[in-house]
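Note that one protein chain of the assembly has been removed; the remaining protein chains are unaltered in position.
The letters A, B and C name the chains in turn, as written, and every chain counts its residues from 1.
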Amino acid sequence: MALNKVVNGPEQAIEGIENDMHIMFGGFGLCGIPENSIAAIRDHGVKGLTCISNNAGVDGFGLGLLLETRQVKKMISSYVGENDEFERQMLSGELEVDLIPQGTLAERCRAAGAGIPAFFTPAGYGTEVAEGKEVREFNGKPHILEHAFGASFAFVKAQVGDTAGNLVFNATARNFNHAMAMAGRITVAEVEELVPVGELDPNSIHTPGIFVQRIYKGEVFEKRIEQRTVRKRD
Amino acid sequence: MALNKVVNGPEQAIEGIENDMHIMFGGFGLCGIPENSIAAIRDHGVKGLTCISNNAGVDGFGLGLLLETRQVKKMISSYVGENDEFERQMLSGELEVDLIPQGTLAERCRAAGAGIPAFFTPAGYGTEVAEGKEVREFNGKPHILEHAFGASFAFVKAQVGDTAGNLVFNATARNFNHAMAMAGRITVAEVEELVPVGELDPNSIHTPGIFVQRIYKGEVFEKRIEQRTVRKRD
Amino acid sequence: MALDKNGIAQRIAQELQDGFYVNLGIGIPTLVANFIPQGIEVEFQSENGMLGMGSFPMEGEEDANLINAGKQTITALPGAVFFDSSTSFAMIRGQHVDLTVLGAMEVSDQGDIANWKIPGRMVKGMGGAMDLVASAKNIIVAMMHTNKAGESKLLSKCSLPLTGVACVTRVVTNLAVLDITPQGFKLLERAPGVSVEDIQAATEGRLIIDGDVPEMTL
Partner (left out) sequence: MALDKNGIAQRIAQELQDGFYVNLGIGIPTLVANFIPQGIEVEFQSENGMLGMGSFPMEGEEDANLINAGKQTITALPGAVFFDSSTSFAMIRGQHVDLTVLGAMEVSDQGDIANWKIPGRMVKGMGGAMDLVASAKNIIVAMMHTNKAGESKLLSKCSLPLTGVACVTRVVTNLAVLDITPQGFKLLERAPGVSVEDIQAATEGRLIIDGDVPEMTL
């Protein structure tokens, strides 16, 4: 009775990707990023991508891989520190960058998936983010009008998924993966564990399978840590 | 380290309720309604309420109780069938009724909780729901501007909650309870089971406690079924 | 012979495609779930907050926490998911549902639909219908061709308050299958034994008859 979304790996998962597409990538920093799909996109060689992602990876990992190969024309992000190659391309003008507030980024993704073409938010009022945007007061407070994002693909990563595309995330690796899964015209989920339908608790699924078009078990997850902060044992 | 939101029962939970307030009630039909809080509001006798709830209960149960006692001045709902007393009061003009599309109702609640004062939706365009509202085209399709709801209280019902107000719902009893919990200035949750913090899986909480100001274990849950439909056993 | 309600549902079930997510309204649409063609997998969305809706429960197994949008007790199939109302309408508004089937009091030949209010007589509310019709890509109306007074429900203009404008794609009645086109209702199929003239007589709105109109096969 449940629909089967399983594809046999990242190559099949990215089928249909084309030059100049708008593409979303889940993750926050390197946490919860779709590692296997990113590697497949690098290997595919598609060019001119506009990438919507909270961050831009680091040198040699995450979206940093696609920056190295110059497959990215434009980044739409909220925070892009920690990446020398990114900074070089941006300052030299090779890479277009659109920086937007993190909450607006998340809400624009959700809105795209939820059929809300535009909404008002106070974030960014009075700053350069508001330039050229409609301003309106609600309850005496100025807000700006922000629009939903379009994206041909959304690549997300979950801990567990079932064959119908239902997803469960792990801790803060959830982050942008849910809202972007909602937003993608084709949403591709890579998971650490792929289970048959019926194994997940229907009350505890984070992203319903209706938002997911393709799913596969990632072969390897490096899950690199960006800032290893620990307490010493006594 | 976690905050304690526990109150000792429905009387304490509704403290601060006043005549003419706007109040939200979770539930869909009679499924997942805050039975104990509704009973306490009836016993309290507060008048002139504007109730925001998907439905209006049935005669003698759910919000039907507050209609019988004439405590409700106005209902804001999406569907109000199955209630004779409601129909009588509405047709006689004793009760104001504002009917709005179910998805718009849910989104206006979420928007209130999410600091989004207004958003565009296609629902209701070209109907009487759109009268007096701003219309704007996005992608060639007309949409209407809808505003977030304000509510002094939101009463919700969950299956399990912890002392910090974290909530877990059961099956389709989740419905409007989550978005309304987000929206209430004071959100009151009644639960079938109240547990200490740390007992709920942090990955499987539906409504984070930050949205809940008061929580208590309901004494009795009748959980009446509106339409008992079954298959006969062979 | 005109179809009964089950016949209408059976004909609509032929519109199901493998992999569809489907929202069925109250009444005749609900019956569509009984006629899923063999070899096809679809999943039912219930706007009160679930995907993977199954049949009614066995006697004694009904659960007050598990109902459909018609407030009937139901069951969940393997792979089911529960979610909140704002997420449910995100699915609907965001066009993630492939097919919506709902009943109507009136449909116009421009695809307008009225199904929530009879001024002065009945106002139960639109429920989720306005969200569904405003957003769905693919809306089939399931209804009788005429009302109890024998008047056509396929009109040049709806007389009742609208639920949505220019949104219906297809209408399946006890007499016919019709598509909404810029020229009006295009007659696609006749119910078994029903003549084009019967359908013409029962249709107040513009009716396009283009060549031979085949009978439905059920």
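Throughout what follows, a contact is a pair of C-beta atoms (placed from the backbone, for glycine too) under 8 Å apart; a residue touches a chain by one contact, two chains touch by 3 or more.
In this text, all values refer to a predicted model and were calculated from it rather than measured experimentally.
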{"item": "Touching partners, among the displayed chains, of the absent chain", "value": "A, B"}
{"item": "Identified contact with the non-displayed chain, of B:G113, B:G126 or B:G218", "value": "B:G113"}
{"item": "Options A:S37, A:T50 or A:S77, residue touching the unrepresented chain", "value": "A:S77"}
{"item": "Touching residues on chain A - with respect to the absent chain", "value": "28-32, 54, 77-82, 90, 97, 99-107, 109-110, 121-129, 159, 169-179, 206, 223-233"}
{"item": "Interface residues of chain B (partner: the chain not displayed)", "value": "1-4, 110, 112-116, 162-164, 166, 182, 197-198, 202-203, 205, 208-211"}
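Quick note on the criterion: only the chains that are shown with their structure count from here on.
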{"item": "Chain pair with the greatest number of C-beta contact pairs", "value": "B-C"}
{"item": "Chain A and chain B: spacing of chain centres that average the CA atoms, whole Å", "value": "32"}
{"item": "Distance between chain centroids, defined by C-alpha means - chain A, chain C (Å)", "value": "36"}
{"item": "Residue list for chain C, restricted to those that touch at least two other chains", "value": "50, 76, 82-83, 86, 89, 92-93, 135"}
{"item": "Residues within chain A bordering two or more other chains", "value": "114-116, 202-203"}
